[in-house]
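Heads up: the structure comes next, in structure tokens.
Of the protein chains in this complex, one is absent; all others appear in place.
This part shows chain A:
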Amino acid sequence: MGEMEQMKKEAEALKTQIEAARKAAHDTDMASAASGVAPAPRVQLKTRRTLKGHLAKIYAMHWCTDNRLMVSASQDGKLLIWDSHTGNKVNAVPLKSSWVMTCAYAPSGNLVASGGLDNMCTVYNLKTPVIKTVKELDAHTGYLSCARFLSDTEVLTASGDTTCALWDLETGKQKTVFLNHVGDCMCLSLSPDMNSFVSGACDSLAKLWDIRDGQCKQTFLGHTSDINAISFYPGGNAIITGSDDCTCKMYDLRADQELITYQDAALNSGVTSLALSMSGRLIFAGYDDFNCNIWDSLKGEKVGVLSGHDNRVSCTGVPPDGMCVCTGSWDSFLKIWN
């Protein structure tokens, strides 16, 4: 038997072993385990602010850690920084490339980043008298789908070239490249302790990575199409994913498997984005059908809907203090709800 054949057999045996180990740990399912939990109240949120200013589809938004400012990115070629309390625009950053797909706010509030079909992540300093480009992170060979700051000196990116990367902002170079996905990486989420992150890709897999040693530690199966959105659960032990297969799923990191699928026969649009309320109980998932559905994360039931956009909801975000939820849409508006 050739070496290749042997390797293939070994791989199959390992996959079977992993599946068996997961089954052995599956002594109950989440819905039964949560049967004793009181149902979440019917959630009816109202639009408190509609932020108007972008002239084209909004693709991304991200809250600042001060719970007040937020950055949004639109294919009108601008990043806008908003004061969510007043609804005013605080800053506008013109982009070299208008094909933007992601934006991020640094935890310090000093920097923002954007990226997209230009394959680059561009970092801007908001605190200089005139907003300056600090660095252009240029090494990916595919589009930039997601970027997140670890600090003012490190950025994590996910790319259509199937890799994720950790960058040093002082040198502008990649410190670590995370290789394992076989499809475009579409999203990433940092763990609360900042030691790891999860990525979702077009290979329908979610992967957990150790930031420092660059290794893929765990792979989560179950989705049947591209994973467009991913988020760590607040405690750090679980992740939620949203996919083109019209479902969201919760995976537990310590049980190494899917715990629950959030789906509804009436829903046949892909999930574009998701955000969690600060206790993790509520999942706000944006769909292609112009709505944002609210799910009870423990019981798997739909408990509300945010309707108001006239086009696809492309991004959602809850600030760290959990006081509201923001939705951004291809209709060019952002709405703040609570």
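One rule holds for everything that comes next: a residue touches a chain if its C-beta (ideal position, glycine included) is under 8 Å from a C-beta of that chain, and two chains touch if they have at least 3 such contacts; residues count from 1.
The definition used in the following text is that contacts and distances are computed from a predicted model.
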The chain not rendered here carries, per UniProt and among "Alkyl transferase", "Coatomer subunit zeta", "Guanine nucleotide-binding protein subunit gamma" or "UDP-arabinopyranose mutase 5", the name "Guanine nucleotide-binding protein subunit gamma"
Contact with the hidden chain, among A:Cys164, A:Ile211, A:Val318 or A:Leu334, goes to A:Val318
Among A:Ala21, A:Ala92 or A:Met194, residue touching the chain not depicted = A:Ala21
On chain A, the omitted chain is touched by residues 3-4, 7-8, 10-11, 14-15, 17-18, 21-22, 24-30, 33-34, 37, 40-41, 43, 45, 48-49, 84-85, 180, 215-219, 233-235, 237-238, 252, 254-257, 259, 277-282, 297-298, 318, 321-325, 336, 338
